[in-house]
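Below you'll find the structure I mean.
Apart from one protein chain that is not included, each protein chain of the complex appears where it belongs.
We just call them A, B and C in the order they show up, numbering each chain from 1.
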Amino acid sequence: MIIHFPVKTPTAKIEEIAKSLEAIVLKDADKFALITGSSVKKLPEEVAKLATESFVFDSDIQLASKKYTSSVREIQIGKTVIGGKSNNTLLIAGPCSVESEEQITQSSELLKELGLTALRAGCFKPRTSPYSFQGMGIDGLKLLDKMRKNYGYTIVTEVRDATQVKDVIDYADVIQIGAKSMYDHGILKACAKTQKPVLIKRGFGTTVQEFIQCAEFVLSGGNPNVILCERGIRTFETKTRFTLDLCSVAWLKEYTNLPVILDPSHAMGYAYGVADLARACTAMGVDGLLIEVHPNPAVAKSDASQQLNHDEFRGLVKSLKPVAKAVGRTIV
Amino acid sequence: MIIHFPVKTPTAKIEEIAKSLEAIVLKDADKFALITGSSVKKLPEEVAKLATESFVFDSDIQLASKKYTSSVREIQIGKTVIGGKSNNTLLIAGPCSVESEEQITQSSELLKELGLTALRAGCFKPRTSPYSFQGMGIDGLKLLDKMRKNYGYTIVTEVRDATQVKDVIDYADVIQIGAKSMYDHGILKACAKTQKPVLIKRGFGTTVQEFIQCAEFVLSGGNPNVILCERGIRTFETKTRFTLDLCSVAWLKEYTNLPVILDPSHAMGYAYGVADLARACTAMGVDGLLIEVHPNPAVAKSDASQQLNHDEFRGLVKSLKPVAKAVGRTIV
Amino acid sequence: MIIHFPVKTPTAKIEEIAKSLEAIVLKDADKFALITGSSVKKLPEEVAKLATESFVFDSDIQLASKKYTSSVREIQIGKTVIGGKSNNTLLIAGPCSVESEEQITQSSELLKELGLTALRAGCFKPRTSPYSFQGMGIDGLKLLDKMRKNYGYTIVTEVRDATQVKDVIDYADVIQIGAKSMYDHGILKACAKTQKPVLIKRGFGTTVQEFIQCAEFVLSGGNPNVILCERGIRTFETKTRFTLDLCSVAWLKEYTNLPVILDPSHAMGYAYGVADLARACTAMGVDGLLIEVHPNPAVAKSDASQQLNHDEFRGLVKSLKPVAKAVGRTIV
Partner (left out) sequence: MIIHFPVKTPTAKIEEIAKSLEAIVLKDADKFALITGSSVKKLPEEVAKLATESFVFDSDIQLASKKYTSSVREIQIGKTVIGGKSNNTLLIAGPCSVESEEQITQSSELLKELGLTALRAGCFKPRTSPYSFQGMGIDGLKLLDKMRKNYGYTIVTEVRDATQVKDVIDYADVIQIGAKSMYDHGILKACAKTQKPVLIKRGFGTTVQEFIQCAEFVLSGGNPNVILCERGIRTFETKTRFTLDLCSVAWLKEYTNLPVILDPSHAMGYAYGVADLARACTAMGVDGLLIEVHPNPAVAKSDASQQLNHDEFRGLVKSLKPVAKAVGRTIV
């Protein structure tokens, strides 16, 4: 349950109520909002008297629910916005990992050529084997910082675990929480304390319910700028790396107020299918795309098979624009 | 392995070779084609001498493989074609089940209004409970026949099991094999003996490999007119009925020569998501869509939650055309 | 809903009620039982007056539910019984396919040596590729018949599709409906018309709910002798062929009145794990096991990797007996 109280209610009173209801307190310029578990369906009379408004929910999807806020949140990403009434589809592109200054500069030049503004690349890689490339770490973050300074880009990069969350929050414009880190309370709580946009990727074994509840950790901790990212779930089918779940995207669009970005590269796992899927995602009318592109995919240190080369990416961008237009959207 | 022999090779010789290789024989105007299991990688020298051409495969996806025929098969559906160089996306629409003459006539009128030509509706319903509506059976087929006569439509209807396969083959223009019947040898073998197009739906627990191998039963039995239909697989996610697997569609387009049709209605299970998914499917550049639409979904005898009403369907058709155009396709 | 009426109620009255409720009618020596869909929760007053008893259900699991019959059905299998108060765990063993008289005789001799009485082997194989061995068909059934005559065994063999269901019903003592044929109405309805035990295997993509509803087709059609068989479901894990779902077996034991048999051979797909799994299944306290064993697995024409050889099987049987005893069961 979410309960609103006038902003002038004495803080001590709010705290007393919050304690009695085991509720989390959020405050903004207009009101206090108390959030209890969704099993609370009715307020004690003396509390009800003080409240201005209250919202009952079927599940712990509360702050993220369209029942609470019926329109999609507008989120500022660098100089552009997504969500709200923007009809923007933000194309975030770049290599899987920062590998060298030369490589990330080539990626930056490609974005410049195509008029794009959001650069993605990982520095702390959540690899599943200790014997693979683990990312450039803090040196990678510094290279991304340089690209931002040189090109004015919005930097989207991933936090792997709670030990480097502060560094990533400092260096990134959009903090990406990866599919394998999505349940990490250390990360979620740190991200709740900043106001930078947080892009949460759905775990490949995660239900939509749990996915949004992870967003609720950030939202209820005080950061309203959460973006959801579907990147494929693990199913019995193994010809592709994962299975992009567009049915769930339709659900997210119907029932939540969070912008949705799609990552066809990780879902497919193979470059040949990325363009078709990216067009499908665009036609869904989503708020953004994450696409992996590398100057030379064959020698990429991670995810080599799924990264587009520069020419493939140029072709893709060209083909996305009319699809976006057909559904009333603009690729930015 | 597929091995071609000159059409003038004596039949007795072909039969002798087929027996020695445990091969299936197909004959057309130009050649004999012998198909062995894919574990055969090399021909005995005396056979090789007689062959004009041979094809080796990694798996039992052989006749359906792009390695065998590199372009997508063209298939005649009533007065239109799909596949080949057509760039057509065939919109097949209609109610889940034939329920009455009045109902199916209303559906037919809707198609007429929108300039569509392919009517779908089930008569033998593969329900999972004995206590639900099981379909109108042969009476339903007769009503579909009447619609064909009155409106000139192509009729797409489903065979449930081998006991009614002959009736369905007789009455249908496109024989649909449902997701639960896809492995049915009785059906597959009967469909191999006709030349009518066969639309095989992927089982919700079926890998792409097995799916195409079902197609191989029909193809190797002598019917080249097979269409694949992805309609959602069963995953851990339960907020939607199934999970539409567009990654696999990208695979099918890359590796097989069969036209692909998508069924967003069954994948989603809820009307609210069907339009978004249908646009996504269209942007994938597929050969057709199967959409459930009912004059009054609230009283439908099966699949009530996922059928669009007539107004929703009109809106959908209107929105699909520019998406199709954006990817070089035409909705027919 | 299931509603009981006195056996002396006029048949015309029963038929009238059945029609008004869209109910299926079953009759035995003691009563009429009418079965409606589970959405019916209350009877019209004039019907209620005539009924002796009625049962309301949450879902279409009705005749199979412990709410209807609280103890497990006793089913006669040849000279032994399973279910009821028997505490028997029936070990059904034999090769995947009948391949020759010599082979099936060797299997029969092995069973004789070990004091077993239930022989399994397939004649119509539901293969997923047209280029694999499809089974010996009717000739295989005749060989099984010969084994029954020579050794007195109970024959368990599979029906693939509706085209050979009559033959299988004639030749088998227990009719096995395979995982891929489980939804086949043609088979289910034919099996409902016999009184021979029917062993239904769970489809690898089938929920427990749908699985039991398939059993309801047979039960409501008039054959009370249904056995459920869990044989592994398809999951994201590919190191083993399927995933044996013992959690669902715990559910089946808690909520249904049907005997349960487990097939660790198909679940595992590799001989090395079968013995451990068979012991686990036995410790679950189930009514039977299906184990594939072949005189020479390396040359088996189907499922070569998962069949035990004769020595492995001897070791397994020896090890199962103390496990069965530890849970109050007897291997028969």
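Everything that follows uses one rule, which is that a residue touches a chain if its C-beta (ideal position, glycine included) is under 8 Å from a C-beta of that chain, and two chains touch if they have at least 3 such contacts.
What you are looking at is a predicted structure, and each value in this text was computed from that prediction instead of being measured.
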Exercise. So which of A:5, A:171 or A:217 would be touching the chain we can't see?
Worked result: A:217
Exercise. At which residues does chain C meet the chain that is not included here?
Worked result: 205, 207-209, 232-233, 235-251, 253-254, 267-268, 272-273, 276-277, 279-285, 319, 322-323, 325-327
For this session: By the contact definition given up top, give the residues of chain B that touch the hidden chain.
Result: 205, 234-236, 238
Seminar exercise, completed: Touch rule applied to chain A and the missing chain gives residues 24, 35-38, 60, 62, 124, 126, 128-132, 160-163, 180-181, 183-187, 203-207, 209-210, 213-214, 216-217, 220-221, 233-234
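One rule holds for everything that comes next: only the chains that are shown with their structure count from here on.
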Exercise. Centre-to-centre on C-alpha atoms, which chain is most distant from chain B?
Worked result: A
Exercise. When the C-alpha atoms of chain A and chain B are each averaged to a single point, how far apart are the two points in Å?
Worked result: 37
For this session: Take the average of all CA coordinates in chain B, do the same for chain C, and state the distance between these two points in whole angstrom.
Result: 32
Seminar exercise, completed: Expressed in whole Å, how far the mean CA point of chain A lies from that of chain C is 48
Exercise. Where in chain B do residues touch two or more other chains at once?
Worked result: 205, 207, 209, 233
